[in-house]
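If you scroll down you'll find the structure; I have some questions about it.
One protein chain is absent from this view; the other protein chains keep their places.
Labels run A, B and C following the written order; every chain starts at residue 1.
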Amino acid sequence: MSQAASSAAASPEALLHMGRDVLARQPFSVLIGAELAVLAPGHCELQVPITDRVKQQNGFVHGGVVSYAADNALTYAGGSALGAAVVTSEFKINYVRPAVGERLIARAHVEHAGRTQAVCRCEVFVLDRGVEKLCALAQGTIAALPKND
Amino acid sequence: MSQAASSAAASPEALLHMGRDVLARQPFSVLIGAELAVLAPGHCELQVPITDRVKQQNGFVHGGVVSYAADNALTYAGGSALGAAVVTSEFKINYVRPAVGERLIARAHVEHAGRTQAVCRCEVFVLDRGVEKLCALAQGTIAALPKND
Amino acid sequence: MSQAASSAAASPEALLHMGRDVLARQPFSVLIGAELAVLAPGHCELQVPITDRVKQQNGFVHGGVVSYAADNALTYAGGSALGAAVVTSEFKINYVRPAVGERLIARAHVEHAGRTQAVCRCEVFVLDRGVEKLCALAQGTIAALPKND
Partner (left out) sequence: MSQAASSAAASPEALLHMGRDVLARQPFSVLIGAELAVLAPGHCELQVPITDRVKQQNGFVHGGVVSYAADNALTYAGGSALGAAVVTSEFKINYVRPAVGERLIARAHVEHAGRTQAVCRCEVFVLDRGVEKLCALAQGTIAALPKND
């Protein structure tokens, strides 16, 4: 279960800083070199540099890494809108093209946010010699964790 | 996009051997230590030992690793039934419990196989002090790649 | 949004009676002749007799009716486990065969139930000259409505 903490009341700089701090404390995200490029209320862009370690046997980015990028971007987008610690409840992903290139770019945005959950969508692109190509589309539910105070 | 090659006509030992060979050629699967425990026509069990590197900031297995396990297990199950090189077209996953324990176990099975695609389901468990607990449920479509010959 | 009310504490007969009462108050379910065959804690079977009115242009049951059956069965299964008024938050469905026959049978069951939501699965069969054939598979989240008291 992915999890991110953020606050909708934070300044843009503080929000991105907070998001990057969470990412830096996710050993798996560090392992594959994920970077949080953008985090704004209801919107997130997460990138993964494409190195050999994230590939499968044909030289494409492994589907599990594409789904990681979608999952984590959805979580950040939802968290930025809900202003709370959140988890991804569920998501679905459609793969439309093998990911070959230099960089994976997952952009997620909130489509509808209620009090306790947000429905978000994400598009995953691969940057291939300067051109972005759509690789996958995702849609899912991000839920705020109950406050313990 | 995940991809696996297999043959429904192979002997049980040959099928498992072939599956493990594909896994060993997936750098990402090697990176996180994934193991193919079972591969039989229409059925697969994939395991990931839980080390710090697959976790997020709260000490749970990262959702992206859980979705990787589901995705890859679905692909193997579908490939074992279709007897061809395959890709995961799409899947959805519901997370039901944070994954805390020693080992992630993803079991996938074919629910319906046609000529060119299979619909599969997967349950992901975490082995926690000897007890298996359900962490996630997935359902998706595995498609045979067109033969190039 | 589908909605059902039920109570996990009710006797088996009372639970089924309550479920049928809710169905009878759904004009759309009445319109297409849906019947609640089974309702037990965590399990539901909903049937739709196949008449011309539920078909599409090729004589198959319309996909929208198959998804209705899955949606409603998931909602009942979840509601029977949560013991509360519930709604379907989301679901996904894979169609695997055109539905041709006398009767659509949707069987849903709870895979995991928490305090406020349940993850359920459903298989939709068509009864064709005495033989059940799998037509679709679904998986989704059922959420308890907040109590207003």
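Before moving on, here are some points about what is shown:
The rule we apply is simple: a residue touches a chain if its C-beta (ideal position, glycine included) is under 8 Å from a C-beta of that chain, and two chains touch if they have at least 3 such contacts.
Note that the structure is a prediction, hence the values are computed from the model and not measured.
Interface note for the absent chain: among C:L36, C:A81 or C:A99, the touching residue is C:A99. Of the listed positions C:L15, C:V54, C:C122 or C:A144, the one in contact with the omitted chain in the full complex is C:V54. Against the chain not displayed here, chain B makes contact via residues 89-90, 92, 119, 141.
Where chain C meets the missing chain, the touching residues are 1-3, 22, 25-29, 31-32, 52-58, 60, 62-69, 71-72, 75, 87-95, 97-99.
The omitted chain makes contact with chain A at the following residues, 92, 94, 96-97, 111-112, 114, 119, 121, 123, 134, 137, 139-141.
Everything that follows uses one rule, which is that only the chains that are shown with their structure count from here on.
Centroid distances from chain C, each centroid being the mean of CA atoms, peak for A.
Put simply, the C-alpha centre of chain A and that of chain B have 22 angstrom between them.
In terms of their C-alpha centroids, the spacing between chain A and chain C amounts to 33 Å. Note on chain placement: the centre of chain B and the centre of chain C lie 29 Å apart, centres being C-alpha means.
Contact with two or more other chains is made by residues 92, 119, 141 of chain C.
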